[in-house]
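The complex appears here without one of its protein chains, the remainder shown in place.
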Amino acid sequence: MNSNYAQLLQQDVPLTWYLLLSAVLFCLGIVGFLIKRNLITVFMSIELMLNAVNLSFVTFAHQWHAVKGQIFVFFVMMVAAAEAAVGLAIIIAVFRARATLAVDRIDLMKL
Amino acid sequence: MTILQFFLWSLLKVIVVTVVMLMSVAYTVLLERKLVGRIQNRWGPSRVGPFGLLQPLVDGAKLFLKEDLVPSAVYRPLYLISPIIALGCALISIAVVPFGSPDVTGPGGFHFFQISDINIGLLFILGITSIGVYGIALSGWSSNNKYSLFGSLRSSAQLISYELALGLSLVGVVLRAGSLNLREIVESQGNHGLVSWNLFGGFQFVAFFIYLMAAYAETNRSPFDLPEAESELTAGYHTEYSSMKFAMFFMAEYANMITVGCVATLLFLGGWTSPFGSLIPLPQNILVQALLPIFWFVFKVFTFLFLYVWVRGTLPRFRYDQLMNFGWCYLMPLAILNIVATSLWLAYK
Amino acid sequence: MHLILFIVFAGFCLAGAVNLLVQTHPINSALSLIVVMTSLAVLYLLLGAEFLAAAQVIVYAGAIMVLFTFVVMLLNAGREERTLGSRAALVVGFPAVVALLAVAATVILHTQGLGTAAMRDGITSTQELSAVLFTKLLLPFEVTSVLILIAILGSVALARSGEGERTPGE
Partner (left out) sequence: MNGSLHLWLIPLLPFAGFLLNGILGRKLPKALVTAIALLMPLGSFAIVLSASRGFLGIGPPLASVPHIESLDYPWINAGLFHVDFSFVLDQLSLVMLLIITGVGLLIHIYSVGYMEHEDGSWRYFAYLNLFLFFMTVLVLAGNALLMFVGWEGVGLASYLLIGFWFQKTSAADAGKKAFVVNRIGDFGFLIGMFLLLANFGTLTFSDIAATLSANPAWTGGVLTATALCLFVGATGKSAQLPLYVWLPDAMEGPTPVSALIHAATMVTAGVYMIARTHFLFDRSPYALGVVAIIGAATALFAATIGLVQTDIKRVLAYSTVSQLGYMFLGCGVAAYSAAIFHLMTHSFFKALLFLAAGSVIHGMGGEQDMRKMGGLRERMPVTYWTMTAAVLAIAGFPFFSAFFSKDAILYAAFVSGGIGKVLWFVGLVTAALTSFYMFRLWYLTFWGELRSHEAHPHESPWSMTGPLAILAVLSVVGGWIGFGGNLGPFGRFLAPTLGVHNTEAGAAGLEWGMSALAVLAGAIGWYVAHRFYSQPSESATKLATSFAGPYNLLVHKYYVDEIYSFLFVKPVLALSRFFLEWVVDVAILGGLAWLLGGIAMLCGAILQRWQSGNLRSYAAWLALGAAALLLFVLLPWTLLLAGIGIHVGMVTHQ
């Protein structure tokens, strides 16, 4: 028992699993975008997608031993921060104008 | 050593450190009460035990035994989870702090006096602190009470604002050390004692000042203790909490103070190294070699805490706009200037 | 060891993501998203990207999500109401998602030559990262700073405009 326990501890993880994980997370993000009814939550699912992509970036960086991939993630984070700031400001503005956050109610194409 | 041994050792270290941490939290409370008492020309707790030394235990017992009531209108899951977040984050960050000399190692280069020695210790602490915000924010929001909400909003805004200044003030030190690893940062301050500390030798006193201010704000201590400004918000974000949950917030606050003190010690005050450096050579006795650094470390941390209490006893509270103004308009630009100056100096060197 | 950690935190990731979907209260969704992000940070650590792990925690969990929770609190967003929604989302969207997942999974599974990740793998130190970032990619880095500045100004302007609308006096 002890031996295969130790062997379990030594076990490595194929990067395929990481990629699959990121793919699944990404699709979950899309699903969230599709089914969530609250503007903020929709925005959150976008962030989820971004994170999924970041994971795949890091995975490939590990695969090729390249720093570039991680730098990509770094930039994605920066952009995501900026995007979140602006997006949330927009959400606040929309809420002030419409007094609702329901995506389906915000369907006139103006503020 | 096998993974199993590693686990066991780490577990041991964690337990010891946590216990010590909690005890020191308790006794920091006592320290504060007595000091403030002295400052206000009264005795402070002196009944329980000699000089009231048992006071913390009694307080703890009281808080445990109190009835734990949950208001009916709160949003329960978050109401329950937020104190855990707060205390958890406060305690976790101690895990990367080296509080003793790394030269004394166990089998396989195993550090006794640091739970885990990771390359990005400083960033780890910052990250954990930033997570700690949730505890406060959620507690205020979930306990469905306007005072709590105000308190939590205030405090989280305050935390976010001052985290910037805090992080920026540390960059100078990181630049000098060329590493984010706390142990290396300490070692980068040389072994000449006082003169080679970042505070003095490294010309980081501006950074230290900024760090001090930011740290007080980070830990919601006076003069920045607006989240729990009794006069306006009763008790701020933990108004609705009682007994053990309240104690958790309470401990979290003091644990944060200690962590901040540790960071200050490590980054500016030369960590565990003795202020006299190699003037006083260490005796060959292994026990002394192990314990003396710990003594210095604890000494420095408690000096820092003493400063905390002193300030609290002395200074009045800021107004909220003053607080924000100070943080954004003075501390942060100053920190950036410090970074620029330091990097120029290093480039020149 | 690596395997165990991966399984645990990948599980956290998926659980958080699913929870994000099923929860109806935005604050719960936000918290579950935080869970996803922090466990992703751990996965980054497993892949040897320690700086990114820290950055993930500080930037995403520590800053962006705090912003989200703030907005939720500010707008006091309650449970989302059951609007009928759009048929297109269901009729078109879900097949699309399934197709997407299927294609991606097929490609990933049939891709040869992907290595493995283990505990003993080297760690990309912050020095290497910054060396590349501040020499080769200095310009993009600076441009990002400008972008962030613009974002700050933009969000402030948006919030201001909202104020102005509400009280035309000022």
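Labels for the chains are A, B and C, by order of writing; each one numbers its residues from 1.
Keep this in mind: contacts are C-beta pairs under 8 Å (C-beta built on N, C-alpha and C of every residue); 3 or more make two chains touch, one makes a residue touch a chain.
These numbers come from a predicted model, not from an experiment.
Within the whole complex, touches from the chain that is not shown fall on A, C. The missing chain lies against chain C, touching residues 85-93, 95-97, 99-100, 103-104, 106-107, 110-114. Although one chain is not drawn, its touching partners on chain A can still be listed: residues 30, 33-35, 42, 103-104, 106-109.
Criterion: only the chains that are shown with their structure count from here on.
Averaged Cα coordinates give chain A a centre that lies 4 Å from the centre of chain C. Per-chain CA centroids place chain B at a distance of 29 Å from chain C. In chain C, the residues touching two or more other chains are 1, 51, 55, 63.
Along chain A, residues 9 each make contact with two or more other chains. Residues 1-4, 6, 10, 13-14, 17-18, 20-21, 26, 29-30, 33, 36-37, 40, 43-44, 46-49, 51-52, 55-56, 59-60, 63-64, 67-68, 71-72, 74-75, 77, 80-86, 89-90, 93-94, 96-97, 100-101, 104-105, 108-109, 111, 114-118, 121-122, 124, 128-129, 132-133, 137, 140, 144, 147-148, 150-152, 154-156, 158-159, 161-162, 165-166 of chain C touch chain A in their complex.
On the chain C side of its complex with chain B, the touching residues are 1, 27-28, 31, 34, 38, 50-51, 53-55, 57-58, 61-63, 66, 69-70, 73, 123, 125-127. For chain B in complex with chain C, the residues that touch the partner chain are 3, 75, 77-78, 118-120, 123-124, 126-128, 130-131, 133-134, 137-138, 141, 149, 153, 156, 160, 163, 178, 180.
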